[in-house]
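Every protein chain except one is present and positioned as in the full complex.
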Amino acid sequence: MAYDGVVACAPVTIPYRRYSTNSAHWWIGRALHDLTRTAKIRPQDIDGLVLSSFTLGADTAVGVTQHLGLTPRWLDHVPLGGASGVVGLRRAARAVQSGDAQFVACVAGDTNHVDSFRKTLTTFSRFAQDAVYPYGSGGANASFALITRNYMNKYGARREDFGKLCVAQRDNALAIPFAMMKKKLTLDEYMAARPISDPLHLFDCVMPCAGAEAFLVCRADVAKSLGLPAVRVLSTVERHNAFPDDPIQYRGGWALDVDELWQMAGVKPDDVDLVETYDDYPVIVIMQFEDLGFCGKGEGPDFIRGHSFTTDGSFPHNTSGGQLSTGQAGAAGGYLGFTEAIRQLTGVPIGKPVKDARLAVVSGFGMINYDRGLSSGAAVLGRAS
Amino acid sequence: MTAPLIRPKRKDPLKKTRQPLYPQAIRSRTAQGLTAAAAQGRFELQTCADCKTVFYPPRDACPKCLSARVPFVPVDNRGVILAETAIHTSTDPYFRERTPWRAGLAKLDCGPVVLSHLHGDVREGERVRLDLKLDKGGAPVMIALPEKDTPNMADDPQLREMTCDPKFRRVLITNGRTAVGQAMAKAFSEAGASIVFVGVADPWKPFPGHDALRAVERVEIVPLDVTDTESVTEQAEQNGGRVDILVNTAEHVRPGGILQRHGLTVAREEMDVRYFGLMRLAQAFGPAMRSRGADGVNSAAAFVNLLSVHALMNWPAYGAYSAAEAASLSAAQCMRAELRPGGVKVLNVFFGPLETEWFQTVPPPKVTPAALARAVVQALQRGLEDAFVGDIAEDVRARLAVNPKALEREMAG
Partner (left out) sequence: MASDLLSFAERVARGSIRVVDLTQTLSQEFPTIVLPPEFGQCAPFRIEEVSRYDERGPAWYWNNITIGEHTGTHFDAPIHWISGKDLPNNAVDTIDPRNFIAPASVVDCSQECAADPDFVVTVAFVEAWEKKHGRIGAGEWVLLRTDWSKKSYPDYAGMGDDGAHTPGPAPETVKWLVEQRDVHGFGTETIGTDYGQAQHFTPPYPAHFYMHGKGRYGLQCLTNLDKLPPKGAVIVAAPLKIKQGSGSPLRVLALIESRA
């Protein structure tokens, strides 16, 4: 069932910082504050909240309602990391569509204290504690190194292919004032970077930082009455623990759900004007291109060789720089593509515009519990006509 | 090919001793099933009793059929490395100072995919044997070993972090007056220990085997009486800083139960030699060993207790002796907790009746001192925490696992 009459609007980004002495509650509070200002509503008007964060300590979303003085009649906590944006939107859209809530604030935010990244890693999951962290404590870098290595062996991808994506995203990020990475990146620099966990090198890895992202989900007529530029939610999918029998991850849950994604949206991959993938590591970007149907399985390397991926080039991709260049603000990383897509489709990008952008795909991926990312999802968004 | 270990140079006295660190040791309760297997050198994974699926990491239900009957059972440890990585950047201080650290995904023939440490002779795409070991923090980990043994295999730095190989280590055997102590000295010398200190109490009392003991290569006889706090302290003051493996061979075997013992004189001796002796050694040598757990090639590695298997279940024919052994076992468990932060293992070697004068009237099977010594060296080379030596010890272990109460009754004879 489609999401008729449901829109996303009021994209908010609290500029990222490498380290923050503030709490996650502070970052989430700033995001909601900006959201109400942008949407021209009062905090009391927020009657639905979907929240994602890794660094709330003992709190979940309900603790945050009291902390921030909200009284929602609909609440969801989505601890799904890079899939948080898709899943948050999906939940919120159904709540609005069914009338359970009028204004659902979708927000993700995390702080980054000096030691919080290591702490998040050490307690990430039971499987991580039992079977991953004690093996070198390389974190996600080591896990994705193995996935990357396997993909390279299997499909002939080269480091240069990954590098091309990273270099393009860096170009896109140069127009984003709060991006962590502010210098142009050349392919030579990418290739010469120090190894992190073979075959991953420095520029294959995101930089953890503090930040928050948010947007508002409501009915199209409500957005219109508030004078808010909005985007239509055309379709969404989500999947968890797909293909458990694959010995090593070379595809994500999208491959199971891709047909439904396009059918519900009523569009084809070729129709899409920009793609925002979850780019914790370039290999995952390639898998999203393949699994979402932009190319066939194993054709990722050739696909990369055939496009430029810059905002103004062929196949505009991660047009705000992605996490690789803008930074990974914890769970907010799963929202980065959404706020950017909403801005592009409503014609108010922070960086360079994608020319005549009408249709966007935003994809999410997250939660490397043991040896692979478990959660995947995607949404097709369209410019309001 | 593994480069053979080079005998460590004498330590630069101006250099700070590297402090022991260990990988994160937190494990779920279910994952402690791996600890149990690793401690005894078995390769076990959870196997669904209903659908026979073998799976990993440890779970509380079968991921195929949701059965809760998911015991750890021995499984085929062979597989292939799907992908490998060398970790250059680690958030953990232990690994940080040991990078690059190699890890890889192993697909086991029996099903699961296992993230494991990689032995230096293992490469992506190759067939391997997976082994369960206890790492520096005493937590269970997988390591992929070459399909067939390779030259100097034990010298691999990643593997050596998980073992207590006597090679180039300095060993103290606490009592050289006995056949066991003498066999132990010989076995450690042959295993490449760089010095084998052998303690001798009451040097005014001659003992059989003295000349042969003295003739063993790299043996150095030192005064040590585990019943004398001052003697133990003095020995620790002299050599405590260079004992990497301590093997407590102090024994006091006397037949008889509790009721017919007629007073406490012998029981006190038993406790003094075994339980208090262990405590004296632990107090005198333990702290220095704990602080030297990362001191290079010849870091402190293990504290070895030789324990009668009847520490685990009393044998009334040697009832008071069994009780003293049980007390020592309990102390050893405490010491494990205390030495673990230093990366020093406590190895308990449980033996059945020995081929010595104190078990003269006991019928076979019995364990010869030489077999016990070989077992100790092998257990250290494998990095075990508990080893069972001899048919009786194995028998007691197996029967304990099935029905301890039956064993208690049957021990009465």
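By written order: A and B. Residues from 1 in each chain.
Keep in mind that, in the parts below, contacts are C-beta pairs under 8 Å (C-beta built on N, C-alpha and C of every residue); 3 or more make two chains touch, one makes a residue touch a chain.
Just so it is clear, the model here is predicted, and its values are computed rather than measured.
Colleague: Which shown chains does the chain we cannot see touch?
Modeller: Visible chains that the missing one touches: B.
Colleague: Please identify which residue in B:228, B:338, B:386 or B:408 touches the non-displayed chain.
Modeller: Of the candidates B:228, B:338, B:386 or B:408, B:228 is in touch with the missing chain.
Colleague: Among the options B:54, B:153, B:221 or B:266, which residue touches the chain absent from this view?
Modeller: Considering the complete complex, B:266 is the one touching the chain left out.
Colleague: So which of B:202, B:217 or B:410 would be touching the chain we can't see?
Modeller: Considering all chains, including the one not shown, the answer is B:202.
Colleague: Touching the hidden chain in the full complex, which residues of chain B are there? Just list them.
Modeller: Chain B touches the missing chain through residues 202-206, 225, 227-231, 254, 263, 265-266, 269.
Everything that follows uses one rule, which is that only the chains that are shown with their structure count from here on.
Colleague: Which part of chain A faces chain B closely enough to touch in the complex?
Modeller: 117-118, 121-122, 126-127, 129-139, 141-143, 145-147, 149-150, 153, 194-200, 244, 247-248, 370-371
Colleague: State the interface residues of chain B toward chain A in the complex, per the touch definition above.
Modeller: It is residues 23-28, 31, 34, 56-58, 63, 82-92, 94-95, 99-105, 107, 113-117, 124, 135, 139, 141-142 of chain B that touch chain A.
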